[in-house]
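Just passing along the structure, written as structure tokens.
All protein chains but one are shown in place.
Presenting chain A:
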Amino acid sequence: MADKILKKIYVKVWRQNNPSEKGRFETYEVENVSQGSSFLEMIDILNDQLIREGKDPIAFDHDCREGICGMCSMYINGHAHGPDSEITTCQLHMRRFEDGETITVEPWRAGAFPVIKDLIVDRTAFDKIQQAGGYVSVNTGGVPDGNTIPISQVDAEEAMDAAACIGCGACVATCKNSSAMLFVAAKVSQFAKLPQGKVEAKRRAKAMVAKMDELGFGGCTNTGACELACPKNISISHIARLNREYLKAKFSD
């Protein structure tokens, strides 16, 4: 069956030329959008229209468009990555919207994620947190035979679940406190469950939390909104592990 065509939709989008400008919402009409097109394709169509009209196209982050790179970052109708769960914006399709609907598109809002232009925010804060301790610096030798490392299946799976984090920032965007705890928890957790990561566990937890606080992210109040918004379905039980790792490290000082 052919995809339905949305005759006309209204896209109310945040426009901001540079970080220091105040910014404003502008509403654009887009006609004849196939419900089979992705949300980003709809923005592409809109941008094409804007370019033809001699206007500045909407700047937005995107890269792989297959849900794994973590670049796309739109806050659509009050939901990070749009109304569907466990997907990134690029995996969202126009079939989730009705004809004549006004779709509000905003950038991630957080003090630590300043707007660069329109819908693009600066997420280097995540890189800084990662650089503060999200790595293994001890010598783990060459590639060992998989069977010689004693890791239980459960631990390996849990570490992998945490490592699924693509650092898109939906957790920060959704959290009412703009807290980066789910991100930091995932990054700490993926190491905490594995023998290679345990060597530097204390330093890692302390350094990453300190960096997170320094960069102006809020604190976690356990609302659980982050795990609902997370395209990779990362559980807040990792936050409990981060708290545990951090407190263990602090109390042993």
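One rule holds for everything that comes next: contacts are C-beta pairs under 8 Å (C-beta built on N, C-alpha and C of every residue); 3 or more make two chains touch, one makes a residue touch a chain; residues count from 1.
The definition used in the following text is that contacts and distances are computed from a predicted model.
K.L.:
Per UniProt, what's the omitted chain called: "Sarcosine oxidase subunit beta", "Sugar ABC transporter permease", "Succinate dehydrogenase / fumarate reductase cytochrome b subunit" or "Trypsin-like peptidase domain-containing protein"?
P.N.:
Of the names offered in "Sarcosine oxidase subunit beta", "Sugar ABC transporter permease", "Succinate dehydrogenase / fumarate reductase cytochrome b subunit" or "Trypsin-like peptidase domain-containing protein", the one UniProt assigns to the missing chain is "Succinate dehydrogenase / fumarate reductase cytochrome b subunit".
K.L.:
Which residue, A:T124, A:Q196 or A:S237, contacts the hidden chain when the whole complex is considered?
P.N.:
In the complete complex, the chain left out is touched by residue A:S237.
K.L.:
So which of A:S38, A:S73 or A:T174 would be touching the chain we can't see?
P.N.:
A:T174
K.L.:
Which of A:F39, A:F60, A:F191 or A:F217 sits in contact with the chain that's absent?
P.N.:
In the complete complex, the chain left out is touched by residue A:F217.
K.L.:
Could you pull out which residues of chain A are in touch with the chain that's been left out?
P.N.:
Against the left-out chain, chain A lists 25, 75, 77-80, 104, 106, 109-112, 174, 176-179, 209-210, 212-213, 216-225, 228-229, 235-237, 239-248, 250.
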